[in-house]
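Not every chain of the complex is shown here; the ones you see sit where they belong.
So that you can tell them apart, the chains are marked A and B in the order they are listed, and the count of residues begins at 1 in each.
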């Protein structure tokens, strides 16, 4: 009975955003990352498009709740590394555009007023993992795993993970992910507070969607005001963290550390 | 050997606060919510009386530690919903009085200088659950359960739970309680950090009280100063959170969301 099988509203908004599919199921809006053949990576344009999709969701009076999920086996493999290699301009121009789009993308999640729920249907890497810390609940299949290999790629935390991960799991656990590239299972992520609940993969879609659908019928004002109260002291901090992280990534993306790591990655994968 | 059986000080302060029973066991002061036939709900007056009881405890030089518990099967069913229906004045007057009393009640816990321990002898709902986040330790019987059905009642978080719950359990877990009305067991609450330790119901009274009694013999200055240090940056924030939450509830209590939900509750319970 998940949205994959159910009769979704035929009046579902048609998205012009390539790489996403948007649908409505009652008052629940589902944003699906939809490039399964490439493991749902984020291109530079997709950062902006996602921000626009959230803006639409915020403004639509018929939307109470937003769920973000992926098509196929992956939730998302994260930042599309060809963003670095296929850019037509200079390295510094690529870094500048990357920074600008990332900041807008992350701000759209920080400022989104309605509850947003991650429905993590498979592995979540890099930016697809870090954004979970900005959501309001995260449900994951036990087939999923989570990794943010920042230092392995000569980079540094993004999507406010340098703030949300220590807050969720405590600094001594968070640093294994943030500093030391640790890969964790969905069950581990749940113990650490990065996932709200884990489901067996066979039942994932059938158990998660009815629950979320039911919540979308709750009084929207109570949901929005409750989220607002719980974020009231964090929003300002999150914006500062996003700024600082983006500034640092601008430097990192132009560093030798990063270039060497990315070249190593592609040479390894091309063998 | 719990206070229910032990020979308590015959000089125990006699409380004029209807709905509470106060007793001393050495330097341990026990505040018992005492309306077991109604599941220990909080009437409007009880909010003010509880604040006064804490004031007495703070001023009494013979009191080192305060424990809060309930008589009977429930810790407390939370806010007495007849507060809304039996009030003689207008809805807005009822809401104003509710807000005023709630703010004083919550402030009394924020500002209480000595350690206060929740001895949760059964289910803790709504305000009886949220206040646990303001205590210094919480011991629960495994028969207890915990729920804050704010959005189901068209309401929003109180007793600083919009701040303490995410801090205790991480935002991704807290929102299931704060936004989505999740009911959790004592064991789950313990994993989430809302309960310090869970005991088998059969041994609950006999194991918890001697432990707390022993702690009431520790040097009071070390206890008070240690609590002060660990609260030094939170106290100001907690007051702001309390103000914002009370302001929001004033609006919520007068909203259609809330009235519909409460009418539904009473019509369901009267069938």
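Here, contacts are C-beta pairs under 8 Å (C-beta built on N, C-alpha and C of every residue); 3 or more make two chains touch, one makes a residue touch a chain.
Since the structure is predicted, the reported quantities are computational estimates derived from the model, not experimental observations.
Quick one: how many copies does the complete complex have, if 2 are shown in place?
Taking the entire complex into account, the copy number is 3.
Note that only the chains that are shown with their structure count from here on.
Between 0 and 180 degrees and rounded to the nearest 5, what angle rotates chain A's CA atoms onto those of chain B?
120
Quick check: how many Å separate the C-alpha centres of chain A and chain B?
Centres of chain A and chain B (C-alpha means) sit 37 Å apart.
Using the touch definition from the top, list the residues of chain A that touch chain B in their complex.
So the residues of chain A in touch with chain B come to 115, 132-133, 135-138, 164, 167-169, 193-196, 215, 218-219, 221-223, 225-227, 229-230, 232-233.
Quick one: in the complex, what on chain B touches chain A?
150-152, 154-157, 162-163, 165-166, 169-176, 178-181, 237, 240-241, 244-245, 248, 252, 255, 257, 261
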